[in-house]
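Take a look at the structure below.
Missing here is one protein chain; the remaining ones are kept as they sit in the complex.
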Amino acid sequence: MHGSSWGLGTSEGHPEERGSSFIIFFLLFLPLCFLCLPVVAREAPLEFNLEAFDMPGDGGGSIGLRWQFPPLAQLDHPSSYVYRIFMSAQQDGEWRQLAEFPTNTYYESEVSSPWWVWGAKSPARHFFQIKSNSDLQLANGKLYFFKVVLTDGQHTVASVVASAVPQANLFNWAKLNNLVFMLAFSATVLLWIRRARRNPHIFLRRIPGLDAVEEAVGRATEMGRPILYLTGSGELGGSGDPSNLSTIAATIILGEVAKRTASYGAALQIPHRAAIVMAICQEIVKEAYLAAGRPDTYKEDMNFFITADQFAYTAAVDGIMLRERPAANFFMGYYYAESLLLAETGATTGAIQIAGTDAEHQLPFFIAACDYTLIGEELYAASAYLSREPTLVGPLRSQDIGKGFLLVAMVLGSLLMTIGELLGTPVLRTALEIFSDFK
Amino acid sequence: MVFWKRTLPVAITFMLGITFMLQYYVPHPASEALLREVSVWNQIIAGFAVILGVASLLQSHAQKIKRKAPGWGYSVVMYASMCSMLGFGIWSEGKGEGTAFGWLYTYTLVPLQATMFSLLAFFVASAAYRAFRARSPQATVLLLAAVLVMWGRVPLGEYLLPGIGQVSDWIMNIPNTAAQRGILIGISLGAIATSIKIICGIERAHLGGGQE
Amino acid sequence: MNTETLIGAWVATGLSLFVYSFLYKDNPYFKLGEHIFVGVSLGYILTITYHEVIVKKLYVPLVEQGQWWLIIPALLGLLLLTRFLPPIAWLSRIAFAFILGVSSGVAIPRQLSSFILQQVQGTIKPFVTAGDGGSVWVSPATLNTLLLLVGVVSVLVYFFFSVEHSGAVRQVARLGIYFLMVSFGAAFGYTVMARMSLLIDRFDELILYASPAYGYATLVLLGAVVAGLIWWERGQLRP
Partner (left out) sequence: MHDLARRLLGLDRRWIFLVIAFGTVLPLLYPLGLPIRVSPEVRKIYDYIERLPPGGVLVLSFDFEPAGKPELFPMAVALLHHAFQNNLKIVGVTLWPAGTGLAESILSQVAQEHGKVRGIDYTFLGYAPGEANAVISMGQDLSAAFPADHYGTKITDLPILQGIRSLRDVHYVISLSVGFPGIDTWYVYGKEKYGFELGGGCTAVSAPRFYPLLNTGQINGLIGGLRGAAEYEVLLAREGKAIAGMDAQSTTHFLIIVLLALCNFFSVFTRQTGRTRYR
């Protein structure tokens, strides 16, 4: 195994170069690696086996040093000894001391680097990293020499000189798992969008909140009272607006509600804050009435504009609720502080209230004041379910796959971790590093 | 024209998206320099985006004044206060200490915004009394957790019932963390999926604006 | 106390009371306060953006330090503003394409690292603690670990949309909804806490301004606003 190269004291087999081939290697022979762990120095007395190498996966300017514990017990007062790290630009000239530390610090086992980059971390080795800083500049591509000295002030034992070249790396192997997950998830998303295009009827469960629509409309018809539908405070004006997704979802669900009111013959009122959203809703409602076969009952003034102003709009809608006493209120889309005032007034009029939002700060209030609330992603799912739009259905499906994968990973991972703990072996913990984040 | 209006923007998004997605994995100084430069560029563009956001609001108020729509006088007030803030701001070079610009900020903007948001305290109270009913087992659990947390996070609560502070700490640290973590993982998968759609040109809502 | 502070206190108090008059009902004083607020905040944001971005990050490096390549983001920024010129509004798409391309690309791996890998890593933990000499025990901490895992998993199951919620899935999802409700309850409590803190701060300041040092600003202006509201209500009553 590569254990033999550790004693060479040169820069040859540094982890970065070995990276790619060793990934496959380790995946297959992981258990074997651990059998090789106890490689403690048994050879010559006070041999450090110092090794210097370019630190893997960085932009350069950094060198790693590792060496085995010398048998300290041979010394007279082991605890009085310290390590000193020296560096030089020439093989045999001008040594500069970089650091001094006690012999019970800087272990290799403390290194946070995954097994597919670092291999097995021996508990019998020290590790020290030298980095460029304002005092010290390590130039990429230049050869540097290092030695480690063990000393108690009077006696000194020096290691052989090791050398290495800092390099700017092209790939951060520690991020390999991140890249693999990213590629896998991207592929899943694109694949399922394609599948949804071919077959838009991929199974999606019905969102229970949508059943409430039926009942709410029925009740309104019975009582002869209108239904009030709000699309929230989203604008649909430009890019990057967090409220876009939920506002679009709100307009899609409006289509479903309008189909029901058309076939039952209930009145529908949709007060607006944003002109663009209103224009879109007019189209959607008109289409819904057409689809329900009741274009005659469609009225242009079902959608009406109040004002863009937050509190004036809220006061006006509250006024409508108190005067007309709608049988059902729908609050879909994105909401700010107005949610409280709207839901409160609606609750006091005794209307059935159905809310749906991804505005996390408003969710608790809606849940407490409404009869049914679509929580966050449920709102998107409801719109995908109703619209069957491939670009909504596909990602929803792929997100489910992602969630399923992570869920299984978490459950199995925790079980394996527990078993590892019971058996007292670090192997399983190390293997689970594929679900960890490394820098 | 389709090239300029549709193909080119989609191509730009795709190329930059892939480049910066992969940049993350490449520690080489050249790749880092690219990230540095583009992050500075994006900051400058973000400055223009602020103007874009403000301007659309100004437009709607300008129209209100032009049409003499009801309440247009308030729009005039809005313009006047904006212009005075802007005028003093340019004059004092954006420095707040000891300038008229700083005075306007401290005595108009700060109290107005803070007071606006403090109205919500009153609304929460009245909604608590009139609307927040334990109408289902789930809502009951929500309200109970709310009461425990409200009780446990104030000195009087801990004085009346020693130990309740630890209970509310536990709620925050275990069940709340679990649920928020589930939500966070779900939302992040959704956000990543959306980013992928944008990069691949499947999601083009941001390319609205201007006729086809 | 200097004159600026005194005038400032009166102005701040007056504007705060204008806003609070909404608690009575929507009225012209509130609308006035609201529009002044929108105006000054727009003016402030524009000023800061002008000085901190256009001058400091663009003009100075570009003109004084000769970083000519900053002309590219400046042009892209200007393209953004073509949104207001309908015939060439489509040019803004190029700028949006640039911003969104970069930000989406930058976001994907970082979100994966921060919110998925880190969170999954934080959930995968043993349910037992190993002690010295091969002993193993279960502690409240490890029970919490188990509870955390159960919570995360059941919430994720609740947000599964391509699986029918029946049988075991239904039970797990139901558990998930209760975790969600506890969390929303906590959020509810914390939101109440935040809102009350805002109110406390405002009242603290109004009490300060009610002192003789500030010429009883709060009390005088409170009287004035109430009188104003009565006068306005009377005007409303008249046909």
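Per-chain residue numbering starts at 1, and chain names A, B and C are given in the order in which the chains are listed.
Going forward, a residue touches a chain if its C-beta (ideal position, glycine included) is under 8 Å from a C-beta of that chain, and two chains touch if they have at least 3 such contacts.
A quick note: this is a predicted structure, and the numbers were derived from the prediction, not measured.
Remark: the absent chain touches shown chains A, B, C in the intact complex.
Within the complete assembly, A:Glu215 is the residue of A:Glu215, A:Glu287 or A:Glu324 that touches the hidden chain.
Listed residues C:Trp10, C:Tyr29 or C:Phe115: the one in touch with the omitted chain is C:Phe115. Counting the whole complex, the residues of chain B in touch with the unshown chain are 32, 35-37, 39-40, 42-47, 50, 93-97, 102, 105-106, 109-114, 116-118, 121-122, 124-126, 128-136, 138, 143, 146-147, 150-151, 153-159, 165, 169, 172-173, 176-177, 180-181, 184.
The missing chain lies against chain A, touching residues 134, 208-209, 211-212, 215, 348, 350, 352, 360-361, 371-372, 439. Take chain C: the residues that touch the chain left off the picture are 23-24, 41, 44-45, 48-49, 52-53, 56-57, 60-61, 65, 103, 106-107, 110-111, 113-115, 118-119, 121-122, 148, 177, 183, 186-187, 190-194, 196-204, 207.
Please note the rule applied: only the chains that are shown with their structure count from here on.
Shown here, the protein chains touch in all possible pairs. Chain centres here are Cα means. That of chain A falls 21 Å from that of chain C.
Along chain A, residues 175, 178-179, 182, 185, 238-240, 360, 364-365, 367-368, 376-377, 403, 406 each make contact with two or more other chains. Multi-chain contact residues of chain B (touching two or more other chains): 21, 24-25, 52, 117, 119-120, 124, 138-139, 142-143, 146, 183, 185-187, 189, 192, 196, 206, 209. Across the complex, chain B meets chain C through its residues 4-5, 8-10, 12-21, 23-25, 35, 37-38, 40-52, 54-55, 57-59, 71, 74-75, 77-86, 89-90, 93-94, 101, 103-122, 124, 128, 138-139, 141-150, 153, 168, 171-189, 191-192, 195-196, 198-199, 206-207, 209-211.
Only residues 57-60, 140, 168-172, 175, 178-179, 182, 185-186, 189-190, 193, 237-240, 244-245, 308, 337, 340-341, 343-344, 346-348, 360, 364-365, 367-369, 371, 376-377, 380, 391, 395, 398-399, 402-403, 406 of chain A touch chain B when the two sit together in their complex.
Those residues of chain B that touch chain A in the complex are listed here as 21, 24-29, 32, 52, 56, 60, 117, 119-120, 123-124, 126-127, 130-133, 135, 138-139, 142-143, 146, 183, 185-187, 189-190, 192-194, 196-197, 200, 202-203, 205-206, 208-209.
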